[in-house]
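This report refers to the structure that appears directly beneath it.
Note that this complex is displayed minus one protein chain, with the remaining chains in position.
Chain IDs A and B follow the sequence of writing; residue 1 opens each chain.
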Amino acid sequence: MLMQPDQTSEQVSATSAAPILSLNRVTKVFPGVTALSEVSLELFPGRVTALVGENGAGKSTVVKILTGIYQADGGQIEIDGQPVRFPTAQDAGDAGVTAIHQETVLFDELSVAENVFLGHAPRGRFGLIDTAAMVEKARDILTGIGAEIDPRTKLKELGIANKHLVAIARALSIDARVVIMDEPTAALSQKEIEELYELVEELKGQGKAILFISHKFDEIFRIADNYTVFRDGALVGSGAIEDVTEAQLVKMMVGRDVSQIFPERDRNVGDEILKVEGYEHPTEFADISFTLRKGEILGFYGLVGAGRSEFMQALFGITRPSSGAVTIDGKRADIRSPADAVGRGIVYVPEDRGKQGAITALPIFQNVTLPSLGRTSKNGFLRLAEEFKLAREYTERLDLRAASLDTDVGNLSGGNQQKVVIAKWLATQPKVIILDEPTKGIDIGSKAAVHEFMAELAAQGLAVIMVSSEIPEVLGMSDRVIVMREGRIAAEVSGVDMTPETLVRHAAGI
Amino acid sequence: MTDTIRAIPDRLQSPLERRLKSWETLLFAVAVSIFIVNSFTSPYFLNAWNLSDMTFNFTEKAMIAFAMALLIIAGEIDLSVASIIALASTAMGAAVQVGIGTPGLVAIGLGVGLLCGAFNGVLVTRMGLPSIVVTIGTMSLFRGISYIVLGDQAYRGYPSDFAFFGQGYVFWVISFELVLFALIAVIYFVILHKTNFGRAVYAIGNNPVGAEFSGIRVARVKFILFLLTGLMSGVAAICLTSRLASTRPSIAFGWELEIVTMVVLGGVSILGGSGLIPGVVIAAFVMGLVTFGLGLLNVPGIVMSIVIGALLIGVIALPRLWDKWRS
Partner (left out) sequence: MSKQALMSREVLLTGAIVLLLAIIASRFPAFITPGNLANVFNDTAPLILLAIGQMIVILTRCIDLSVAANLALTGMVVAMINVAMPALPVPVTILISVAFGALLGMVNGVLVWKLAIPPIVVTLGTMTIFRGSIFLLSDGKWVNAHEFSDPFKAFPRTELLGLPVMSWFAIAAVILFTLVMTRTTLGRAFYAVGGNPHAATYAGIDVGKTQFWAFTISGALAGLTGYLWVSRFAVAFVDLAGGFELNVVAACVIGGVAIMGGIGTVIGAMLGALFLGIISNALPVVDISPFWQLAISGGAIIIAVALNAQANREKGRIILKRAEHAT
């Protein structure tokens, strides 16, 4: 696997043939599942290697092995050709491997400087932490990445994007030779993403090896030099990025040809079912008004942080709006809690499945019947036979795969968990279903199933609201799209106006 | 799983199969062995009246433990229960002084219990405060009020028919308290395992956010649980006051920890989300048997507490040690 010289890192390109870090036939086994089987991976100085694969392909496991969170069960890690072991995260840091993790792994109650230097703070007299030096160094690093953050402020006072910059600063504070970026752009705005790209170029220039994990093909093709593809915990391909096309990468990822085809739909939109007028919240959104008809799929597009989920949660009664009115089926509805919303026929499939959607420690049938217990029970007493009947009816409609209806939801794959959550809501026979990023983090096969099912629901007269950040999904599924920006409706587009360009333009405000 | 297998079975494991592998089975075996050991070590143990006396070691505490079990399963805790007993008992004692009869005393005992439970419930569910701290506070507050009222004095002079609750027998050696205990156990079994409310309790304990997002009124359920715990403390206060025929502010001191021990020993996860009423019933018997058996051997109460403490840690630690050792 010989590399093409890279123009952006000439000073190191001459010696770039030898990898800094390599994984050699690494295996990781969890009870009941082999997460990685004999995978190999090489990271070269001054080069960005993109690691791609579907969810569950083993990308996160590799990151955790490289950062000392997990221990490999077989194979070895080599740095400069020498085998090394990372029993703890500290050891990985000491060996020059650092990571910007997908989740924010920071501490709200500590200062920015303390967050940056936790575990490797500069020491002064008597081995005590030198606070002044720590603040100064943190300021240098933050300035270096273009972040204007006072290192002495408490982390909890920062917004999400700034927190992410602190996480990046933390990764850079370790003088690392290998930088791992696990979906670093997921929480960032377009401008911040551009700055991140510049940072990546700079790191390449310094001869660091970068492992870049992303789901976004446009950014992979923009900044990666090499690629490595995992599928089901195994290595399926690697090489120089200019030697592959997007279609080839996708084929390697899923093991078959996939063109993203959305189901054909008969668009027969019925009567108005939901009317929202002037919804406002002191901090999250303002002036949201729209209507929704039976059988319609209404897409909500916007950048992360545009206030879409916040609005949906208010509509579902999780938070209270400061003003605004909802009319369902011609009747005013006062929604003060999710229980009220469900009672009025509005249900919500949240983005955070594990925490908000499913109760993972309870079995499938109990999850499905939880909001419908009033129907399956008699005078408040449970009737298990009725519960199994209801659960079976709706899980079969969704083609759920599980060992039994008594299986805990936590033991299911992401796609099947999502089906349980959707089944739970359909069992309440709702009028309006809100789907918040319904296909995020589920495999391509399940994705298509969810899309088909949405189309089917709409055909049966259910009104669907879909929040999505994936433009193809929004365009492929929606009858109409509302674009939100900074907590407000920026535009409503339909028909021929529904193009990727319009959505992006309205979302970014250009 | 292939496409041909379309139908998902309801259950793979029968409920009986689950039960045999359960914590409750282990605990039951412990109870039986303690019973056997006791009957060999003391000649006085296998005596109907002695065994009947033994039940007084746990009946009052267990009444509260059932309500506490629901509260802990829902992810909350109430450390003020023993202080609610003190306050309810003090209120009843004060009522006796102004000549209120037994029905009035019962109403006051239950009423004070409910009020205290409501107070905890409002602080936790309305103001969103952590229950462990709130109830450490009300634990001092409720008993503190008893101290303010009584100081180093005691209330006595309870009417003679009031004695029935703690000293009466329904049939032969079967005391009123034992019957009440059994009745309450059945009621709580039904509430937790057979009703929608019980299902909501488990859902909340496993994932309060997910439960809220599933349309369950989490705050309301928790508030009711605090009310129930207060109510059961009131019931226990009536029984205990009747049995002792006097009220001091130090009444039932330290019971909260014994009750929590009983619940945890019964297999209820202190982290919430799991646990069964039968487990708590067996745990109540285990604690009663240990206390009583050692008592017959003239082992002082404080040493029994070592056994209870060791039991509490041991029954949780041993399975985990076993797992560690095997892997």
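Going forward, a residue touches a chain if its C-beta (ideal position, glycine included) is under 8 Å from a C-beta of that chain, and two chains touch if they have at least 3 such contacts.
All of these numbers come straight from a predicted model, not from anything done at the bench.
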item	value
From A:Lys28, A:His101, A:Lys294 or A:Arg308, residue that would touch the chain that is not displayed	A:His101
Which of A:Thr67, A:Thr228 or A:Thr395 contacts the chain that the document leaves out	A:Thr67
Chain B, residues in touch with the chain not shown (by the definition above)	75-76, 123-125, 127-134, 136-145, 147-148, 150-152, 204, 208-209, 211-212, 218-219, 222, 249, 253-254, 257, 260-261, 264, 270-272, 300, 302-306, 308-310, 312-313, 316-317, 320-321, 324
Hidden partner interface residues of chain A, rising order	67-69, 88-93, 99, 101, 103-111, 114, 118-119, 121, 127-129, 131, 152-154, 156-157, 281-284, 313, 318-320, 337
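Just so it is clear, only the chains that are shown with their structure count from here on.
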item	value
Chain B residues within the chain A interface of the complex	1, 6-13, 190, 194-200, 202-203, 206-207, 209-217, 273-274
In the complex, chain A residues that touch chain B	316, 318, 337-339, 341-343, 348, 350, 355-362, 365-366, 370-371, 373-374, 377, 380-382, 388, 392, 395-396, 400-407, 424, 428
